[in-house]
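I have placed the structure first, in the form of structure tokens, so that the comments after it can refer back to it.
Only a single protein chain was left out; the remaining protein chains are all shown in position.
Let's look at subunit A:
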Amino acid sequence: MIKKADIILAAILIILGGMIAYMMASTDNRGHAVLITVDGKEYGTYSLYENKSITVKQNGHINKIIIKDGMVTMAFSDCVNQTCVHTGAISKTSQSIVCLPNKVMVQITGQGQGEAEYDAISN
């Protein structure tokens, strides 16, 4: 009952997924800064190398983000699904922690102290 078109479609999807996964993996870089956005707007940027605990309070929602030893984790969230807390620790530029119910997003960016230092030397 499986037709030829099914197999072709499956092959196309596997190749597409593999290509995107490869592209993501090849652009995987060590980040330098932690960018926290709330509802698409920037909440704050923090260094990835400085141990810090940030509590984001907005619209009655609480999210607690911990930066420790170059890794970022969502330690606490008052959201329903707890997906953000279960995401675990992130440290690379392609990674992010998203809390959709609270619209909080934690991203790792390349711009930060590392690049600032580089600029200082080249100037």
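Here, contacts are C-beta pairs under 8 Å (C-beta built on N, C-alpha and C of every residue); 3 or more make two chains touch, one makes a residue touch a chain; residues count from 1.
Keep in mind that, in the parts below, contacts and distances are computed from a predicted model.
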Chain excluded from display, named as in UniProt, from "Heptaprenyl diphosphate synthase", "Carbohydrate ABC transporter permease", "Nitrogenase protein alpha chain" or "Stage III sporulation protein AC": "Heptaprenyl diphosphate synthase"
In the full complex, which residues of subunit A touch the absent chain? 1-6, 9-10, 13-14, 16-18, 20-21, 24, 37, 39-40, 80-81, 83, 86-87, 94-96, 98, 100-101, 103, 105, 107
